[in-house]
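Down below is the structure, laid out as structure tokens.
Removed from the display is one protein chain of the complex; every other protein chain stays in position.
When the chains are written out, they are named A, B, C, D and E in that same order, and each has its own residue count from 1.
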Amino acid sequence: MTAGSSAVRRTRWRDRIVAALVLVAVWMLLWGVFSWATLAGGIVVAAVVLKVFPLPAVTFAGRPHPLGLLRFAVRFAGDLVRASVQLAVLAFRLGHQPRSAIIRVPLRVPSDLVLTLTGEAVSLVPGSLIVDTDQASTTLYIHVIGVADRDAVERFRREVYATEARIVRAIGSEAEIGMLGRPVPVRRREDS
Amino acid sequence: MTWLVPLPVIMPLLGAAVTLLLRRRPVLQRAVSVLVLSATLVVAVLLLASTATGPPLTVAVGGWAAPLGIVLVADRLAALMLVVSAAVTLCVLVYSIGQGMADGDDAVPVAVYHPAYLILTAGVTNAFLAGDLFNLYVGFEILLAASYVLITIGATRSRIRTGTTYVVVSLLSSLIFLTAIGLIYAATGTLNLAQLAGRLDALPDGLQLGLQSMLLLAFGIKAAVFPLSAWLPDSYPTAIAPVTAVFAGLLTKVGVYAIIRTQTLLFPDGPAGGVLLVAALLTMTVGILGAVAQSDIKRLLSFTLVSHIGYMLFGIGLASSAGLSGAIFYVVHHIVVQTTLFLAAGLIERRGGTTTLDRLGGLARLTPVLGVLFFVPALNLAGIPPFSGFLGKLGLLQAGVDAGGALAWVLVAGSVVTSLLTLYAIGRVWNLAFWRTPHASMPADGGARAGRALPRLMVGATLALVVLGTGLTVVSGPLFDITSRAATELRERQPYVHAVFAEEVP
Amino acid sequence: MLILLTAHLAAAVAAPSLVRLLRLRAFYVLAAVPGAALVWALSHTTTMRDGHAVAETYPWAGQLGLDVALRMTSLSWLMVLLVGGVGALALIYCARYFDAAEPGLARFAGVFVGFAGAMLGLVVSDNLIVLYVFWELTTVFSYLLIGHDAAARASRRAALQALIVTTLGGLAMLVGIIMLGEHAGSYRWSQVVSDLPGGGYLAVAVVLLLLGALSKSAIFPFSFWLPAAMAAPTPVSAYLHAAAMVKAGVFLVGLLGPALAGAGPWRPVVLTAGAVTMLFGGWTALRQHDLKLLLAYGTVSQLGLLVVALGAGFRDAALAGAMMLLAHAMFKAALFFVVGIIDHAAGTRDLRELSGLRRSAPAVWVVALLAALSMAGVPPLAGFVGKEAIVDAFLSGGWWEWTVLAAVVAGSMLTVAYTVRFLWGAFFDKPAVEPRTVHRVSWSFLGPAALLAAAGLAAGLFAPVLDRLLAGYADTYPDAGHYHLALWHGVTPALALSALILASGAALFAMTMRTRWWRRVRLPVDGAAGYERATDGLGRLAIEVTGATQRGSLPIYLGTILLVLVLLGGGALLAAWPLPGGFRLWDNALQLVPAAVLVVAAGFATRARRRLAAVVLVGVTGYATAILFILHGAPDLALTQLLVETCTMVMFVLVLRRLPGHFSVRPLVAARRLRVAIGVAVGTVISGLAYAATAGRQAVAISTGFPEPAVSYGGGRNVVNVTLVDIRAWDTMGEISVLLVAAIGVAGLVFGGSGRLLHSGRRPPLPTPPRGQVWLMAGHTLDAGLRSPILEVVTRLVFHTIVLFSIYLLFAGHNAPGGGFAGGLVVGLALVLRYLAGGRHELAVAAPVDAGAVMGAGLFIALGTGLAGLIGGGQVLQSTLLDWHLPLLGHVHFVTSMIFDVGVYLVVIGVVLNILRSLGAEVDRHEQIQRAGETARREKVGAA
Amino acid sequence: MTVQTLADLVAGACLVSGAVLSLAAGVGLLRFPDLLSRMHAATKPQVLGLLLILAGAAVRLHNIIDVTTLVLVGVFQLVTAPVAAHMVGRAVYRAGQARGDLLIVDELREDRTDDGSPAR
Amino acid sequence: MTVVGIIVSALLFAAVSLVLIRIVRGPTTLDRIVAVDVLLAIVVCAIAAEAAFTRDATSLPVLVVLSILGFIGSVTVARFSPRSRR
Partner (left out) sequence: MSPNLLLVVVVGVLFAAGVTLLLERNLTRVILGITMLGNGVNLLILLGGAYGGPPIVGVTPEPRMSDPLTQAMILTAIVITLGMTAFLLAMAYRSWLLTGHDNVQDDVEDRRIMRRAERDEGLENEDEDGGQR
């Protein structure tokens, strides 16, 4: 056994324990009873579930940053309310045909997790919708409603990058946070 | 003794679980199936021995005494049905094992067949033992679900087509049954049959009639009573032989059993008795005319099956002890004989490559043993004495003559005509398939070269049923003693009710 | 007597092996059995002379009035003699008649002996039902004997015809028997006679009984089956005509006559039918060319005579009939044997081809002459004694008797005429015909015929001895007769009539030789044509009725069932009208919302033309139902309904993805309206019944007794769950069996008829995943176009949580909404998610255990708790409450029925998994194969 | 004004605004011209509307067992709703149901390959 | 609280009606699926609101099921919906 493989094993154990802890937490929330018996039951059940249904480990490159998380949550809630109201108004406005756009947003951090979380966050805010993704280039294709012109489109694009940044700052590794400084990726296939 | 009562259901289900776990070990699967059904037969015989002269045996499942929980009741009728069904299912199982082994299990995938077959058996036994209306429904569902699987086994084009008819009609009947249960519970607040016996009496007549008709409708479809019967001849014949056999023999009789049970226990003075007699007459005559019109042995047999359900309804409709006794005897006889005939038809198909009268011939000379295996039960079916079919018919005719009344006389006449036409239909089959010069397509060398030799296990199982059917004549004395005591027990109602409510409430 | 019957049965069963062993000599051995009956009967001669009976009784089915009551009286004694004697001789004759290579000989021998046994049983039965049993057995055996040469179409048809006609009569007779027996409370003839009903009831019974007797004896209008039955081998014909089968009917007339002849319809029926038959048979015999057919019609004629005599209803006629019965048996059997010999020796039975046999076969000629003269009624033979007695009996009577006498005289003239025709045709020289050269006939072949012919002579000579024996029967008639059987009574009117008969009979024959006009005279009624018409008509009727009722169409079958439902239910509602009032509009105004949604969705679902649109709309009704459940106070139901609804939606999509998007059949407007009409009718009736049933409730529901014991005995606060896993666990056990078997069936249908069902088999190794973060085990095997990283990541993140939640539901279910079903379905949906995100390989690795094993294990666990209760000394499925106080963890409360719920949980998981493997993974595989096939085809086309 | 009344007031406000968002979704679902636009309308009750109502319920129930469950409901909804939206949106686009006339730009069309997925 | 109850019920009823119209009208399956998604979301709202008004938490497991599994139906349809309408 090399030192490298033992490091891998350690990481794997850490991942497993994290996964189990999440499950135990869910278990406690489900029962709503915070007792030793519930905890014991949760540990047993989590272990059984993880054993019976093995899945590839989720390796977090980074760690949670409380401040980043808070910042993200507050901004997210604000966006949520604002967009919901906007869209509700849009719905009730008679005789108006809202325009929309489908835009490509190649993310700066090449991570599925970031792709997914950014996508989720963008989706959850009314008015934007992930129409497709490209895993290889970590690109989101987003349908946006209520954009009047090209400027609005670019504004929105910047907002997505901002969301990406907030997410990475909340849970990303140092390396990933570093990547945020890179320029926005450009289109590779202009020939199509 | 009461601990035996749940076993006829539990054991086949356990067998099904084990065969599923053993799905890669066909030999063990077969062994488990045979073992389980043999044990079921033994238990059934013990139950019959106990109830033949004694009171009904009851079990409050889980210790939840009636009327709270489900109660299982083995009275004479139920025990008798258990014995017959266990014997028949065992023989058919052996037959199908013979067929499967001969065919290398290509036609009957063991992984599906054995669990489904055992679950079917459990459904049948559960229906017989159910002392609770909803549990009766569950019993029906078990056997029906298993039957859906069995009737489409192999999933050929024709089996899918005919299986669809079977499944959809059966589902409708289940829905109607469930509706009836919902209505009955709404009206009475109970599901326990013994308790229902009292509570239904208290309802106004019109409502009683409504509830009774819904139940009759549901069971009438399952029992193939005209005009609810047309699905049967379309769907049974295309399945594999053992499946057709056990369906024809047994499943329709579960419907008849349910009619007997509910008519006698729940609606003894119900207003639908006359309806039953008219239905009996139509079922008999329309069914047998259908048989005469057919040119395929299995379809023809299916129509005789429908027709002879009319006999049983006749006895039930008379509602006298003699009528019920005759009906029960006829049920027993018919289970055995109809099953045997379909097994024989399977052998015919194997030997002649078809069951179409157009292309068969000379079987009596080519395969004499097949001649015996078909001829004896065929005569039995036609009610030729001294076979049990005659004795059952005799009992019914006696009951009909005793009852008097225009409708009863018409039914006596109808029964006689049906009997004659059954003989005519059977005689045509014999003349064409067995006596006529063999068709050019028939292999003449005993079938060995064409791969159509009859496997010993299949012949043996059929023979066992032929012997069983013939043996009914010999034991008809004691058997009629049991059926008439069962009929008395049914008509009195009190033994059943007392047995159910003897248990203590938890 | 039972020993004799058993011996026949044993011999019949043993016969095939015996024939295979001894070949033709076996017949000699077999002949010993009926021979023994003959000997046994002869040993009882004195008993009969003294007017006593021999009786035995054995129990059978007492509830039906059935006992094997055997009783031999004078008449049956006579019949036993015939059945045994002729039977033995016929078997001996068989040994020479058949060729050793005759096909089916073994079976034939067995059936023949069985036939003899049945006939024996028939004549000695006292219990009428037992008599009927043997009666039908003779019918069946004769069917097999007539059809012996089954390769010939005529044989088969004749056999079936005989079977049907005689069974028809037999069944009528059975009803008659039951009528008499049920009235008397016994089926023993010796007791029935003492308690006969009266009036119309008796008249009907008598007519029914006669129908049986007359059809069996080929009496008009049933005569046609007997000549057709000539297709049988000659020994069979001899036996059938002389002693068995047809004689059964005559015997029955003789047996019933003393008691029933007084009943209204008896004499008109018997005498008319007998007389007509006599004349018809004789007349038809006269123009036959086939010797066997000539004899057969002769039999028909003679049977008419016998029926007239035995059924006339008074002593002298009965005595005469008995004598005639004996005489006929002897001469008819002998003559059939002779015909068989001629057929063998000369190769034909056609009298137009036979010539000179008198010289070439003198011994045969003598035997035939002796028998034929008896048939013609020439003294001093038995036939003469019998016929003269009949003539004498009818001489002294009223209008009926004189009429019948005229018929008897005419019929006897015909008999004489066809007798002469027989002798002339068989033996005399015919100018235009080449004389036949015949090989020598051995004495052993001729022996049986000779013996019978000689017996006919002896019976004539010793008539007074027979008189004493047969009087025992005749004297059972109430009237006092005077006649005694003898050769010579002095010069009487009867003697004169006998002479007249002989003379005019001979003249009649001469006339038939000269003129031809009589050939055109035919009876207006032809039974055979009637039979044909009847069977054709039956066929037409069967086709019409079946064509009308058996439409072969599922919608029609369902429609019929539903119409019956509407009729019965509607009728019940009318009977229950007016329905009681006291309804509520709703329990909770909020119910209006889901109800409205449901109604709208249901309505549009019936009109949807796209499959998935219909599915979605039906799904909406399901969701609305779930909300109605919640509003009714049934959260468990809502939970399950929502899960099931989702599962159903998934299954629909999995299947419908392969089917065209629109329904292909656009229903006709009329058909659609009919469907809607039936639907509305059913809905109305069901609503009405639901209303009436609910409003009709008086009693308290049993479930009001559930909550208290649910906690104290079932150990759970969620009464619904306790009901499922404890109070009604038996139902649940059945229900999981249903699910399980349905899932097996799904696999069976999708995987097809292969033996691979449920076998996960060995999977080909998956391609190695790309480097980097992997979310699912086999997500990379999916088409790039179908993959979605977002779906994969989220699936990875929530999968375990969903499974965890299912376990929560499983354990919380006992006290809160949840339980094994819901839990199992949740796991199932989690697996669906894995499949959706990662494809079929992902499903395979997601649940590496075989679905069948999961289901089997679940069922096993559920049943195990059932048996545990039983083994533990309680009832099946009885549960136990366990309460522990553990350090740190505190109070732990556990009910064994929760283990049952675990079984349910596992079964449901296995079921969903199995369905998913079939409708999901396997259908994927089909699609891939199909697409690969299409691509290959396209490439081939492109290359060409 | 008691705490109880205040709580009820807060809960009521949450519930009513949640319901209004649901209605807005219904209106949008009916009125928006193409499916992708309608999908945006669909998001509202799934996210903010639901969160508001859950909050209202939590205030009313104020029982730890129930509140934890409500939290889980909210979390699960936030995790799963976008997935459905994404999968359906993708299907809509690939099925050609996105109305080009309403789009200012469509950058996905430029990148699409034959099997519907964007180029790698 | 009763007034709030009536208002909320009315609003949700109106919302459901509009959604139902979309489900009936379609025109495509995906339209209907989106509408069903909204319907389910409204159902969740309704159940939660009902729990709030009655202060009865027994139906909360239903909410958990809907929130964690409700999306599977639409994902299935989306996953297997034909590539293009052609």
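Of note:
In this text, contacts are C-beta pairs under 8 Å (C-beta built on N, C-alpha and C of every residue); 3 or more make two chains touch, one makes a residue touch a chain.
All figures in this text were calculated on a predicted structure; none of them were measured in a lab.
Although it is not drawn, the missing chain touches B, C, E when the whole complex is taken into account.
The chain omitted from view is touched by exactly one of C:615, C:794 or C:837, namely C:615. Interface note for the absent chain: among C:402, C:518, C:583 or C:884, the touching residue is C:583. Across C:316, C:636 or C:792, the residue that sits in touch with the chain not pictured is C:636. Annotation: of C:543, C:797 or C:899, C:543 touches the absent chain (contact as defined above). In the full complex, chain E contacts the hidden chain through residues 56, 58-59.
In the full complex, chain B touches the hidden chain at residues 134, 138, 141, 145, 148-149, 152, 155-157, 160-165, 167-168, 171-172, 175, 178-179, 181-183, 185-187, 191, 234, 292-296, 299, 357-362, 428, 431-432, 436-440.
Mapped onto chain C, the interface with the missing chain covers residues 151, 153, 156-157, 536, 539-540, 542-544, 546-548, 550-555, 558-559, 562, 582-588, 591-592, 595, 598-599, 602-603, 605-606, 611, 614-615, 618, 621-622, 625, 628-629, 632-637, 640-641, 644, 647-648, 651-652, 654-656, 658-659, 663-665, 667, 675-676, 678-680, 682-684, 686-687, 690-691, 693-695, 697, 701-704, 706-708, 710-711, 717-720, 723-724, 727-728, 731-732, 735, 738-739, 741-743, 745-746, 749-750, 752, 815-817, 821, 908, 911, 915, 918-919, 923, 926.
Keep in mind that, in the parts below, only the chains that are shown with their structure count from here on.
Taking each chain's centre as the mean of its C-alpha atoms, the one that lies farthest from the centre of chain C is A. In this structure, the chain pairs D-E and C-D differ in their number of contacting C-beta pairs, and the larger number is found at D-E.
Annotation for chain D: residues 20, 25, 27, 39, 41, 49, 63, 65-66, 69, 72, 76, 79-83, 85-87, 90, 92, 116-117, 120 touch two or more other chains. Residue positions of chain C with contacts to 2 or more other chains are 787-788, 790-791, 794, 797-798, 801, 805, 812.
Every pair of chains meeting the contact definition is listed here: A-C, A-D, B-C, C-D, C-E, D-E. Looking at the complex, you find that chain A touches chain D at residues 26, 28-33, 80-81, 84, 87-88, 90-92, 97-104, 119-120, 123-137, 139, 141, 143, 145, 147, 149-150, 153, 189, 192. Those residues of chain D that touch chain E in the shared complex are 8, 11-12, 15-16, 18-20, 22-23, 25-27, 29-30, 35, 38-39, 41-42, 45-46, 49-50, 53-54, 56-57, 59-61, 63, 65-66, 69-70, 72-74, 76-77, 80-81, 83-85, 87-88, 90-92, 94-97, 116. Across the complex, chain E meets chain D through its residues 1, 4, 7-8, 11-12, 14-19, 21-22, 28, 30-31, 33-35, 37-38, 41-42, 44-45, 48-49, 51-53, 55, 57, 60-61, 63-64, 67-68, 70-71, 74-75, 77-79, 81-85.
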